[in-house]
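Please see the structure below; I have some questions.
Apart from one protein chain that is not included, each protein chain of the complex appears where it belongs.
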Amino acid sequence: MGMVGGGRGAFIGGVHRFAAALDQQIELVCGAFSSNAEKSRLSGEDFFLPADRVYGSYEEMIRTEKGLPEGKRMDFVSIVTPNHVHFGPAKMALENGFHVVCDKPLAFNVDEARQLVDLVERTGLTFALTHNYTGYPMVKQARDMIARGDFGKVRKIVVEYPQGWLSTKLEDTDSKQASWRVDPEKSGMGGAMGDIGTHAENLAEYVSGLHVTEVCAELTSFVEGRRLDDDANILLRFEEGAKGVLHCSQIAAGEENGLNIRVWGETGGIEWHQMEPNTLLVKTHGEPTKVFRTGVGSELTEAAQRATRIPAGHPEGYLEAFANIYRNFADTVRAGMAAREATAAERDFPTVRDGLRGMRFVEVVVENSRGDQKWSKV
Amino acid sequence: MGMVGGGRGAFIGGVHRFAAALDQQIELVCGAFSSNAEKSRLSGEDFFLPADRVYGSYEEMIRTEKGLPEGKRMDFVSIVTPNHVHFGPAKMALENGFHVVCDKPLAFNVDEARQLVDLVERTGLTFALTHNYTGYPMVKQARDMIARGDFGKVRKIVVEYPQGWLSTKLEDTDSKQASWRVDPEKSGMGGAMGDIGTHAENLAEYVSGLHVTEVCAELTSFVEGRRLDDDANILLRFEEGAKGVLHCSQIAAGEENGLNIRVWGETGGIEWHQMEPNTLLVKTHGEPTKVFRTGVGSELTEAAQRATRIPAGHPEGYLEAFANIYRNFADTVRAGMAAREATAAERDFPTVRDGLRGMRFVEVVVENSRGDQKWSKV
Amino acid sequence: MGMVGGGRGAFIGGVHRFAAALDQQIELVCGAFSSNAEKSRLSGEDFFLPADRVYGSYEEMIRTEKGLPEGKRMDFVSIVTPNHVHFGPAKMALENGFHVVCDKPLAFNVDEARQLVDLVERTGLTFALTHNYTGYPMVKQARDMIARGDFGKVRKIVVEYPQGWLSTKLEDTDSKQASWRVDPEKSGMGGAMGDIGTHAENLAEYVSGLHVTEVCAELTSFVEGRRLDDDANILLRFEEGAKGVLHCSQIAAGEENGLNIRVWGETGGIEWHQMEPNTLLVKTHGEPTKVFRTGVGSELTEAAQRATRIPAGHPEGYLEAFANIYRNFADTVRAGMAAREATAAERDFPTVRDGLRGMRFVEVVVENSRGDQKWSKV
Partner (left out) sequence: MGMVGGGRGAFIGGVHRFAAALDQQIELVCGAFSSNAEKSRLSGEDFFLPADRVYGSYEEMIRTEKGLPEGKRMDFVSIVTPNHVHFGPAKMALENGFHVVCDKPLAFNVDEARQLVDLVERTGLTFALTHNYTGYPMVKQARDMIARGDFGKVRKIVVEYPQGWLSTKLEDTDSKQASWRVDPEKSGMGGAMGDIGTHAENLAEYVSGLHVTEVCAELTSFVEGRRLDDDANILLRFEEGAKGVLHCSQIAAGEENGLNIRVWGETGGIEWHQMEPNTLLVKTHGEPTKVFRTGVGSELTEAAQRATRIPAGHPEGYLEAFANIYRNFADTVRAGMAAREATAAERDFPTVRDGLRGMRFVEVVVENSRGDQKWSKV
């Protein structure tokens, strides 16, 4: 693995490294950790990399690594930069034959996203987008139960993502995390929408198996002077007549990272909370709710079991779920190396197509929010 | 107290009687428990009433009781009939000098509601609408903390009311509860909206101290053949720039009576769930959440304390909260009898004006849902 | 109902009155609310009693009421005084033909308890002891599931009752509640043991259907100068080889009224918490836990349903559970009046025999705690 971004002071870069390291199947072999060459070099030292594998730019990294003999060069690129620096390294990596793991959202805008979809489909390379919340075992369990019809037809989906960390004007402090996220030059059209709204949308589609078809949205920037939305309330229409609500916020003061989802079908439904990820509530009309737990019970689906590393009651968390994306991605890449087709279980990670859907979702929501039209098609 | 409706087989009539009896300050002295005189008579026997105080119609009850000497006749009328039979007895009671407790929603439509407001204001009689959820101590605590500015300006309000009991076409069975609620001739314009959506709206306004100014709604009837909405997703705009979401459902299969509310201000917020009513989560940006509990702590407001009957840790529930409406109503009536002004604490119960707001809310939501206009003013 | 004790400032007297009033089947007709005649009189006024039914002593009440014509005199006596004043009124009431409801623990010591058992058995009168926690629907559900063998043979029982209200030397303030409870002249041998330990023991036996056979105990008085135990840790042996732990405390600072019980059998078990009483966790080895809820599901037993007043999701609390004791007691008394045998469901309330077991339990625990013997037989 070669990494783009994620040098000292970054948050998500470290997460990607933890996640890749956990299963001891992926090794960080090189990186361009910062657009500042010196900072990249220092970060490389932190990670015990030899000096000649630490690069001053992603262009240099991709070019140089391509020149290395097979077996020695990196197998894939992991892109963990702010949104506006996803497209460049992703495109170049793909064009030079490297598989890609890319942080979400896929790109800066829908146009870039479309180009990446084309490129992935043309090259046949493997591309994973780290909508990591789909990596949790209980999320997979929910998806599988809905897909196999345990609750009848899906009627209603409520997905929420309240955070409170941008309740104040954090971008005016030296918070690196905050500053680019609320800068339309770096983040794109969406503030909270791009950062966490896309996670919520992706989770809703993954779990329900239904695509959003129409939205009616209200975005707000509550913090004075903020340049992008920090709060969103959205009515959703899904395929097959399902209805829903998505709301997310970065000014929900006192909240941590409260992503959660509820889906109701004709005879029951599910409820899952990211902050207590090993629990899935399974509801049945007129009967006691069942508390599904990671690793417990004969009704666990194969995907839920595959995503679990340790016995029940030993909590697995965010990094493990993130690692599941990496593991499935790596298994798929390896399948390709071994010239066999990856199984459906191995290919169970978000793709460049999901990324395009997310970009399109943000775009439509932002436009709908600005206008008087009630419903906009995605 | 004289009761209209609430005979054998009714749900909410029994609740009103429990609630009125609990504090041993209100006595059921007469009733017209059913439009069927025989059924009314049998119900009266259940309640140990003398035969001559059990009436075959509310008209008869009000007329006869009015003729009784003061001190002997009922002091007020409690109306617990389906929505389309609120207006008649309420109007007649007020016109004959009786105070009124009326179940929600206030009336069958906005026009009736307006007439009742006028009548109450003209007669100066006391009128309580049993939006009973505002009777919980922790709801009052939340309201008081927000009102005194503990969280700064309110930014976002999410109020939910998922139920699952109408997931199937229950109205085709012999369920008395279901049949009138989904019948537009008895329930009015709103199905779930009138039955529980108004509770949610009332709770949001009570807790936040802000009125809803605009709505953007989607109502759905998921159960085939159902004549009124059984699900609603609504974007809200409140006074002073607050935004919100209200969603309620009677087809959320597997849910019981999940009314809950979250309010976020600039520095923190509150979260309350009706099914665990003695707990109020109080959130502060960047600090541990505090678990406020009925009866615990020096920070409890006077209203929260007044609404509590027994020491902390002895759970008080729905009937006690309901009884708080009755108690405050009775205290206010008694204050009038004693020719003194009721205190603000005594007058802390939903009024006919709240009822009108609720009726108007349902009307606007139903109309908005039918049309292409994004926002409708309430 | 005639009440002994429970005048102004009392806690449990009010609870008994709420509980008796709730179902509108029991009327408070007279009382000796205090050993202070003036205070009794004032309390009588609070309850709207005619002056001639408010007595200066329980002796006067029982004597006078007995002289009243049937139909006019009280049907039973409710005793809500401190422990050392249970025996006197209970004995006199029984000897004069009145049924009795008595607060727990049954008496001041085992000897008194034995006499009351004899008297009840000799007179054939109905005697209910308000171990009110057995009145909760979900407690009855647990008992029924265990009794019918849902979990195989019971192996382990853990019952806890942590409170924190006596963390400081409250008895040195003017707390009426605290002062008699820690006074061995009024409370008896046990402090926390008598006040809440007996509730825990009673609950464990009720739910499991097994009697405690041996105990090994350590009682402590943590607050300096306190005259009775304020904390207890006890190992239990039950019939049929089950083992257990009971711990209770009144110095568990920060706790409210945390009575809870877990029972494990060969294939699963139950968990119930008094502070969230409408939820019962039902566990099965290797399978998801089921969340039983008051009023939900086809698996609810008849006793659980009978103990429920309102639909699921409308929380019922402490007073409703307490009222279930009164309702069953009243139904049993009424059955007697109607010369029919009360059903098992009607007779489902704690009896004088349970009271004797509780007194004996306290005695053995206190003695074991003082000595070097590991196990003492109950």
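In this document, chain identifiers A, B and C correspond to the written order of the chains, with residue numbering beginning at 1 in each.
What we mean here is this: contacts are C-beta pairs under 8 Å (C-beta built on N, C-alpha and C of every residue); 3 or more make two chains touch, one makes a residue touch a chain.
None of these values were measured; they are calculated from a predicted model.
Although it is left out of the displayed model, the omitted chain contacts the following shown chains in the full complex: A, B, C.
Annotation: of C:Glu266, C:Glu302 or C:Glu341, C:Glu266 touches the absent chain (contact as defined above).
The residue from C:Asn83, C:Gln274 or C:Thr289 that touches the chain not shown here is C:Thr289.
Within the complete assembly, A:Arg293 is the residue of A:Arg181, A:Arg293 or A:Arg327 that touches the hidden chain. Among C:Ala37, C:Cys216 or C:Ala335, only C:Cys216 touches the chain that is left out of the view.
Note on the undisplayed chain: of the listed residues C:Ile62, C:Ala142 or C:Ile251, the one touching it is C:Ile251.
Where chain B meets the missing chain, the touching residues are 282, 286-293, 296-299.
Within the entire complex, the positions of chain A that touch the omitted partner chain are 11, 14-15, 17-18, 21-24, 28, 47-48, 163, 165, 255-258, 274-278, 293, 295-296, 309-320. Contact between chain C and the absent chain runs through residues 151, 155-156, 158, 160, 162, 164, 167-168, 216, 218, 220, 222, 231, 233, 235, 237, 243-245, 247, 249, 251-255, 262, 264-269, 283-287, 289, 372-374.
Keep this in mind: only the chains that are shown with their structure count from here on.
Chain A and chain B have CA centres that are 43 Å apart.
Rounded to a whole number, the gap between the C-alpha centres of chain B and chain C is 34 angstrom. For the pair chain A and chain C, the distance between mean C-alpha positions equals 55 Å.
The set of chain C residues touching two or more other chains comprises 293, 296.
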